[in-house]
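The structure's right below; bear with me while I get my questions together.
What follows is chain A.
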Amino acid sequence: MLFLQFTILTFVTVTATAVVLTRDPAKQAIGISFYGLVMALMFFIFQAPDVALSQIVIGAVALPLMILLALTKIRRHEEEQRERKEKKSA
Partner candidate 1 sequence: MSFFPYAVAAWLFIIGLYGIVTSRNFVHLVICLAVLQSSTYVLLLSIGYRVGGTAPVFAAVPVGTLAVDPVVQALMLTDIVVEATVVALLLALALQLHKHANTLDPDKLKALEG
Partner candidate 2 sequence: MSTLAPLPVVIPLSVAAILSALNKFVGRRLSEALAILTTIATGVICGELLLQARVQPVMHWFGGWTPRAGVALGISFVIDPIAAGAAVFTSLLVLAALIFSLHYFDTVGTLFHVLMLGFLGAMCGFALTGDLFNLFVFFELMSASAFALCGYKVEEPESMQGALNFGITNTVGAFLVLSGIGLLYGRTGALNMAQIGRTLGGNLDGLVITAFIFIMAGFFIKAAVFPFHFWLADAHAVAPTPVCVLFSGIMVELGIYAVLRVYWVIFDGPFAAHRWDVRALLLAVGSITAVVGAVMCFGQRHIKRLLAFSTVSHVGLLTIGFGVLKEGALAGVALYVLGHGLVKAALFLVAGLLLHRFSSVDELELHGRACRMQATGVVFFVAALGLASMPGFATFLGESGIIDGAKGIGQGWVRAVFVIAGVLTAGAVLRVWGRVFRGMGKAEDAETAGAKKIDEGRETNAASHGIPAVMFAPAAALVLLAVAIGLMPGVKRAVRTAAIVMQDRTGYQARVLEHAWIPVTPAEEEHTPIGKGLAWSFGTTAAALVLAFLSLSPYWPSKHVLARPVAKTVHLLRAIHSGHVGDYVAFLTFGVAAFGVVLAVLIHLR
């Protein structure tokens, strides 16, 4: 049990650091989803099943989904801007 706790905490630390240091938000969205799962696992190991379930549905699903949707919109908008510029120059 102790070993398991130690491992998961180390894993949490590493994942969190990696998520922060990932500069591309699209990759980060995947990262944060994975991080959410790791956190949920940690909650299970530390005897918090209620919290773990919340974390799965929020941290691993709802949040990354919102982020991805926002990013999709942002990317589309960027493309649109670029095309508009090209049209102008053409």
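The working rule: contacts are C-beta pairs under 8 Å (C-beta built on N, C-alpha and C of every residue); 3 or more make two chains touch, one makes a residue touch a chain; residues count from 1.
A quick word on the picks: all candidates are chains of the complex that A comes from, given by their letters.
Keep in mind that this is a model prediction, so the values were computed, not measured.
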Contact partner of chain A within the complex, picked from 1 or 2: candidate 1
Given the complex, residues on chain A that touch candidate 1 span 2, 5-6, 9, 12-13, 16-17, 19-21, 23, 25, 28-29, 32, 35, 39, 42-43, 46-51, 54-55, 58-59, 62-63, 66-67, 70-71, 73-74, 77-78, 81
